[in-house]
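Below is one structure; the comments refer to it alone.
Of the protein chains in this complex, one is absent; all others appear in place.
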Amino acid sequence: MVVLTPFPHALFALDLSRPGAPVKWRFVPEADGGAEGLACCDTINAGPVIADGKVYFNSLDGHTIALDVATGTMVWNVRTASLDRGETLTGAPLIADGKIFIGNSGDDFGARGWIAALDAQSGHELWRRFSTGPDDNVGIGPGFQPFYAHDHGQNLGAASWPPSGWQHGGGSVSGTILFDPVLHLLFHGTGHPAPWNPDQHDGDNKWTSGLFARDPEDGMAKWFDQIDPHDLFALGSAEPGLAIDRDWHGAARHLLIHPDPDGYVYVLDRANGQVLSAAPFTTVNATRGVDLATGELRRDSNRASRFGTMTRDVCPGWPGATAAHSAPSADGRLLFIPVSRLCMDMEARNVSYIEGTAFVGANVRAKSPADGLRGALVAWDIEAAKPVWTVPEPFPLAGGVLALGGVVFYGTLDGWFKAVDAESGRTLWQFHAASGIIGDPIAYRGPDGRPYVAVLAGLGGSFGMVAKSSIDKRDATAANGLANALQDLPEPSDPSGTLYAFGLP
Amino acid sequence: MTRRLLILAGLLALAACKREQREVRLDPPALDALDQVALMPNGIGGAPPDVLPALGRPYETNAYQLSQGKRLYGWFNCTGCHANGGGNVGPALMEGWWRYGPDVQSIFASIRDGRPHGMPAFKDKLTTEQIWQLAGYVQTIGTYAAKTAAPTRNDEMQSRPSESRGPAGADIAPPSR
Amino acid sequence: MSVAPEEPEVLDRRLDAAALDRRLDAVWQTPRGLWAALATVDHKIIGRRYIATAFVFLALGGLLAVAMRLQLARPEARVMSADRYNQVFTMHGANMMFLFAVPVMEAMAVYLVPLMVGTRNIAFPRLNAFSYWMYVAGGIVLWGAFVFDMGPDIGWFAYVPLSGPQYAPGKRADIWAQMITFTEVSALAVAVELVVTIFKQRAPGMSLDRIPLFVWSMLVTSFLIIIAMPAIMVASTSLILDRLIGTHFFNPAEGGDVLLWQHLFWFFGHPEVYIIFLPAVGMVSTLVVTFSRRPVFGYLGLVLAVISTGILAFGLWVHHMFVTGLPRLGESFFTGSSMAIAIPSGVQIFCWLATLWSGRPVLKVPLLFVYAFLFTFVMGGMTGVMVASVPFDTQVHDTYFVVAHFHYVLVGGAVFPLMGAVYYWFPKITGRLMSERVGRWVAGLVFVGFNLTFFPMHLLGLAGMPRRVYTYPAEMQWGSVNLFISLSALVLASGFLLFFWDAFRSLRHGIPAGDNPWDAPTLEWATSSPPPSYNFARLPVVSSAYPLWDERDALSVATGLRPDRREVLVSSVADARPEARESSPRNSIWPLWTAIATSIMLVWSIFTPWAVVWGSIPIATALIGWFWPKGVPEDDA
Partner (left out) sequence: MTARPLRLPALAAVLACGGCGTPWQSALHPGGAQAGGLLDLITIFTAVCGIVWLLVMIVTLLTLRRRRAGIEAPLPRDEGTERRPRRAVQAAVATTVVIIAGLTLLSFFVTRGLTADDPQALVVRVRAYQWWWEFTYQDPRPDQAFTVANEIHVPVGRPVRFLLEAPDVIHSFWVPSLAGKQDLIPGRSNEITLVADQPGVYRGQCAQFCGLQHAHMAFLVIAEPPDRFAAWQVAQRQPAPEPATDEASVGRRIFLARQCAACHTIQGTTASGTLGPDLTHVASRRYIAAGLLPTTRGSLAAWTADPQTLKPGNNMPMVPLGSDELSAVSAYLTSLR
């Protein structure tokens, strides 16, 4: 097992075959401390990937590194992101087809989003496609066939922005990158447009806050679906969701199930980008639903941002209704969504783009919703587009969900690691860790043949950083306003990270 | 007795007058001199430029300079990382524990030259005088005793008690690291 | 006419005139010495101080005006910095409105109203003393701040957010706001005293239809003060709260409203104009009567006009906000109401003209000022009709046209009558006349200088010159007009200088006036000039509105008051039937201590809210001292 710690990184290889799982080797790359100042949501990392005897990972300061998995020696190390432009790497690389696909983070620093493919052997960059800008930058060519009319046009990645706004327009590819071997396509989401102040990014802001399907060979776009044009509240659509092939109202289809931060579960046809269904899985008041015919998100004008005043009680508030990985049930019928039910007040302020500084332009004050329940685990019936059950949680769920057999595992910010029944949501078992949990639980079969569930406890990320000593919760806007909503987040009893592995019966 | 009282009142008034002065233009030699900060080798503490006391330490005590600093704080994206003093990507400023010390010259150096772990250098973004204004203001965010000259709330979202009202206070423990 | 005697041996009817004077003076006089001077509650002494102080502020404000004109005489002049200029015009406005115009009118009333209604002292005389000390303290705070470069620089109406916490660093705006509180407290106190004096202390027989018109004006003015001033107090207190402890009254982001300030301010600010103007109306009525040698034409009409002006004054504050983007319907309503106030003003003008027309006008200096008033005020009224029109106002709002307009109505409408009044009542207060010859020069210089100064400003405004600019570019072609204005301002200033010189000179060297030099009809002339400490040895009894004309030979008097303590007669509101004998408080130093304690609290409270807590302890102590029963004759009534 390989464990990657947050920045400044250290990579540990644990030998699971021996009792106590001692460290086999460790790797500490050289680090550029400046990257800490550029990590929007704490110095997190989605983890390393192992394939073909190598372990690949991204470092926050913009390097993609390949190591020999057996010895921990470095195979190659390439600089893929530029800190000067505000780019950092927090996502996990994807390995497919002998290529490594990586995407950047840095929306909040005005970095343009991109996805790049590297040669797995050499680290040599094969192609790089941006989320904003003229068509050749974005990888839009004759093969680009978006489903909806409003995505057709020349150079929309520049034309749907104020002059030169796209040059620091965000749209990062910080989430998971999906590879679909069936259709031979890559799917990835794009982050929110920069800056947060919607007034400074007039227009639809293509191609931010949407979903891309790309050809893994040359990165050319196949289709794009903009979930949230002119994203008012900096929610983005960084996580593409889950590729599931199943029946959809009687016909077999290649689906992409995408629970979006805007509070809707989108069901898309993976082949062409058509939105088949969009229904809210949590309290949503900023929008009034999705027009399936045009793919348009209907906004509530009462929650529109207006110059010089505050937009109050926007639900869902930053960082969105769900920001972590959902998991499908084994039969593909249900989706278990970790939900943040926070709302927010947001006030747009004028901001200048100054290289290397945060490009935000908003005061944000997150709030508990009216009913006080800030989180939930929602079991979502995909086809019926409605929740089956909901487990309310006092804190937003920041970590991913693991569905294993009839049991759903998830961790909470206040340190509980829970297992609930997939059919009813009944809590089966819980464990209190020394720190809050924001990591995804994983399951593996140990060398002893027993199944294990493991989770890394350690508070961090957008939510978890509120508990850090460098945040002063008396400022309601601290940690992008989450300090206000999470005043009562307990400080972890053990501030360091702990890896817990539980044997399953 | 009366005379002494009068003198005292006069002195107080003069001090007030300094506090309220709106000096909008410093002579270039004074500006150059303001750049001469001698920091300790560890980058913490040191001597402020001689010209600062000569000017009456306006950046720490003058209401106008402090409020100019507050404007710069908003204008130059300080809020993006430090929020309104509570911290975000960057550490909180209002708790009164600065990693590089509470002296205004350390704060000045942090802003001018940047610091490891992500604090960018603002040398070429702000002028020396602006950096002093900003440093004076930043110090105000985390001082333990409220300054009457400190700026008060902005006409924007309420996020925290204003600088002139909300000293860090002794109830805040030093960060546990 | 007398009240049933209880202790006949001490009642005044048994004493002859000399003995009565002696005994009354022993009870009422203010002894010599600093301490007694600070402790006095004699409305005449306080009124004199009030008037003198207000004129000091007039002179200071005038100096500021001259300084502004020096700066504006040439384009891009650098006589003073922008910062200093902004302080200067703010100080000029705030000083003239809050430290001169309102106080001086009240000061005249403090001196004159008790005499005119025939009583011995104002109601609540200690409050009166307190009011004066608060006023002086407010003036010292404002001017002291200005001297030390802390003068407010936000304009006299201090619009937020410019005066708010973000855009007005330091304590300059707080000084302004707290100065308001000082003057409010003192103005409200005087207003209450005047209302009670006028309602309850009128001489027997002075029924409502026999009240002198100046007293009517002051009565309406006092009610205006009582109703309007709380609005500005709310506003200035909210501003201090916003600035000091971070409330959000005026922060749009947190549900406050920037325009709320303007509504609150002008709800006070417009009546404020009438608070200044209505006393002047009363003065004009007084002067017109005396110098046209006949009773006023249309007494009832004039009284009703004053009352309806007072009521309408509250219905037109929005005409100061015509360019803030209010709904059209509201704007039309306020256009209508603003225009309508021209009607009562017209009634007054016509009544005065009718009085003069059918009288035998004597062109003494006071009447010269009345004519100057008619000339300028009517013109100011005309421009007032113009700015009341929304479309017209969008062109001239916040320009020199408006500067010209309000100087025409305030200087023309209030200062000219006031100067006339000073010439008229100077002998009452000092026993000496001011020079008639110098007075004509003063009237001429002030009148000519004023019109030459302010009339061209109308044109400047239409030619696009905004107000409150510390300079203007040469290519705007405003230079020669401004130079002309600045030179004319020197003429105006020389007129005022002559006025002050004349007043000073006449204090010592004026011709002794006698008791009633103008043969005026009202009661203040029924006693000696200057009046004795007790005003009237025996309280006059009135049987007409012009007692000294109608009962030329012997004014009937009331007797039955005790000469051995301070006693005044309380009469009924409507027809002034005597109801009771009431004691009037003796001298006390406590109003001064209370004022000092209050001042400390108010000034301190712009630095910390705790001042309100700790600062109220000395105030409470002082108030306890003030009201502590001392077993003196005045206390046992």
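The chains carry the letters A, B and C, assigned in the order they are written, with residues numbered from 1 in each.
We take it that contacts are C-beta pairs under 8 Å (C-beta built on N, C-alpha and C of every residue); 3 or more make two chains touch, one makes a residue touch a chain.
Quick caveat: nothing in here was measured; it's all calculated off a predicted structure.
Across the entire complex, contacts from the unshown chain go to A, B, C. Interface note: of C:19, C:63 or C:362, the residue touching the hidden chain in the full complex is C:362. Checked against the full complex, the candidates C:245, C:459 or C:507 give a single residue touching the omitted chain, namely C:459. One of C:314, C:441, C:500 or C:549 touches the chain omitted from the figure, and that residue is C:549. Checked against the full complex, the candidates A:53, A:98, A:141 or A:162 give a single residue touching the omitted chain, namely A:162.
Across the interface with the omitted chain, subunit C contributes residues 81-83, 86, 154-155, 159, 161-162, 166-167, 252-253, 257-259, 292-295, 297-298, 301, 323-325, 328, 331-332, 335-336, 339-340, 342-343, 346-347, 349-351, 353-354, 356-364, 371, 374-375, 378-379, 382-383, 385-386, 389-399, 459, 462-464, 466-473, 476-481, 518-519, 521, 546, 549.
Although one chain is not displayed, subunit A still touches it through residues 158-165, 167-168, 200, 202-203, 306-309, 350-355.
Interface residues of subunit B with the unshown chain, by the touch rule above, are 22, 24-26, 28, 31-32, 71, 75-76, 124-130, 155.
By definition in this document, only the chains that are shown with their structure count from here on.
Counting C-beta pairs in contact across A-B and across B-C gives the higher total for A-B. Legend note: the chain whose CA centroid lies nearest the centroid of all displayed protein CA atoms is B. Once the centre of each chain is set as its mean CA position, subunit A and subunit C turn out to be 70 Å apart. A straight line joining the Cα centres of subunit A and subunit B is 38 Å long.
Shared interface positions of subunit A, i.e. residues touching 2 or more other chains, are given as 310, 347.
Subunit C has residues 252-254 in contact with two or more other chains.
Those residues of subunit C lying in contact with subunit A across their complex are 252-254. Those residues of subunit A that touch subunit C in the shared complex are 308-310, 347.
Taken together, the subunit A residues at the contact with subunit B in this complex read 33-40, 42, 108, 310, 345, 347, 349, 351-352, 354, 356-360, 363, 365, 465, 469-480, 483, 495.
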